[in-house]
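One protein chain omitted, others in place.
For chain A:
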Amino acid sequence: MAIEKILKDDASEEKGERARMASFVGAIAITDLVKTTLGPKGMDKILQSTGRGNEVTVTNDGATILKSLHIDNPAAKVLIDISKVQDDEVGDGTTSVVVLAGELLREAEKLVAAKIHPMTIISGYRMAAECARNALLQRVVDNKENAEKFKSDLMKIAMTTLSSKILSQDKEHFAQLAVDAVMRLKGSTNLEAIQIIKKPGGSLKDSFLDEGFILDKKIGLGQPKRIENAKILVANTAMDTDKVKIYGARVRVDSMSKVAEIEGAEKEKMREKVKKILGHGINCFVNRQLIYNFPEELFADAGILAIEHADFDGIERLALVTGGEIASTFDNPESVKLGHCKLIEEIMIGEDKLIHFSGVEMGQACTIVLRGASHHVLDEAERSLHDALCVLSQTVNDTRVLLGGGWPEMVMAKEVDELARKTPGKKSHAIEAFSHALVAIPTIIADNAGLDSADLVAKLRAEHHKEGCNAGIDVISGSVGDMAELGISEAFKVKQAVLLSATEAAEMILRVDEIITCAPRKREDRM
């Protein structure tokens, strides 16, 4: 009797070996895709969107690449997901996590082919991951106590992160920018307070950090262009016409004269509102919503700087830096906290006019102005800077630091190898495979830099056999070098997240022995 069809048409089912193969192939394909972007000499990818305009993105950020891919393979989706999480959680290491997970699966494939049960591989991987984490924990450096040293640590981390990005030419400059910006946050991880403004033109070197706050807006016509000792009211209120919010209200008139009267009343109302706002004794008014011509004129008459249509983030940040509160009603001026700053002036960056608030009360926020030749460069610069900022702000919270350049992988691999030798049973093969996967990362870094990876990694392994060695791959000179001297550091939190999520993802994919794909929902063809 033929087996009845259980699933719907178009739905497919893959079992056992085939299912496992499908996930291995998918995962490894994704890994190979992003592999070449790893390391300081990694290459970039061009991504063209299918949307209107076929926009082009040039990037070497793993998460960005993977986010833009349309993937059908379920195992590949798992990898994309971990890279996304890595981005959200620590901000950097998005490529490494995918590469490590892919290498783990590549090793697992060999073991499965050698008839080792996936569950045995998983338990081996778990032991290995635990052991690797402990190995890292033993070697971390924590300079929390020593502010001077800690700052240099941060600087090194920023440089290491940036060195694999487009900003690597000016990495010192940008590392300084990022460290300064993060230090201003004083331990908070709220990157919202750091504003990044991109202005095409000039070169990347012209980018700068501004201690004040820059709002990408123009000053209203006929209003002062420069105010000293500004008192700022930050508001979120309608400055066109106040809508009547009582439900069902509408205006019905029976003659033209009435229309005029109502219009007059409306104008009067607005005038009163402006008067109330003026009653706060301010000389600068920033509103989130539109300011119509009429009130704008009133403000100009009173010699007040009125800025309209600031975006929500801008308003929040402005309120944060100037210490004012966001107001929506203006009836009791005495209790509204106003924002203060020393100087407001219009400045020019490139050809654009911007409003610059300097001498603000709270020094937390700051603005980084990026300059660069094209939008693509600027976009990529922003992503790189964002990565660096994320890593730095996480490092400020978790001050443990490791060396970079493949050093942590070699340390882990050594410990894991030793564990493999001690463990009886089939698990030891899995543990050994884990160490192979770890070594794959320095290998890829070397390969990407056009170096002889086999030779270098072998040398590195030999170096690491000595106690307390700091050897890693020095991509610039193409040899094994002392990472501590070269000043290449990475944050412990990032490495740990890479290790754990990669193992978790590999485990998850290994556990699968059947893939059931539902019939895809029918869509209208867009083209």
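As a convention for this text, a residue touches a chain if its C-beta (ideal position, glycine included) is under 8 Å from a C-beta of that chain, and two chains touch if they have at least 3 such contacts; residues count from 1.
We adopt the following convention: contacts and distances are computed from a predicted model.
Q: Tell me the UniProt name of the left-out chain, picking from "Erythropoietin", "C1GALT1-specific chaperone 1-like", "T-complex protein 1 subunit epsilon" or "Signal recognition particle 9 kDa protein".
A: Missing chain, UniProt protein name: "T-complex protein 1 subunit epsilon".
Q: If I consider the whole complex, including the chain that's not displayed, which of A:P118, A:G372, A:P408 or A:P442 touches that chain?
A: Reading the full complex, the residue touching the unseen chain is A:P118.
Q: Among A:V321, A:L438 or A:A505, which one touches the chain that has been omitted from the display?
A: A:A505
Q: On chain A, what residues meet the omitted chain?
A: Residue positions of chain A that touch the missing chain: 1, 3-9, 11, 13, 19, 23, 72, 74-75, 77-78, 81-82, 85, 87-91, 117-119, 126, 189-192, 236-237, 242, 244-254, 258, 261-262, 264-266, 269, 316, 319-320, 325-329, 331-332, 335-336, 390, 393-394, 500-501, 504-505, 507-508, 511-521.
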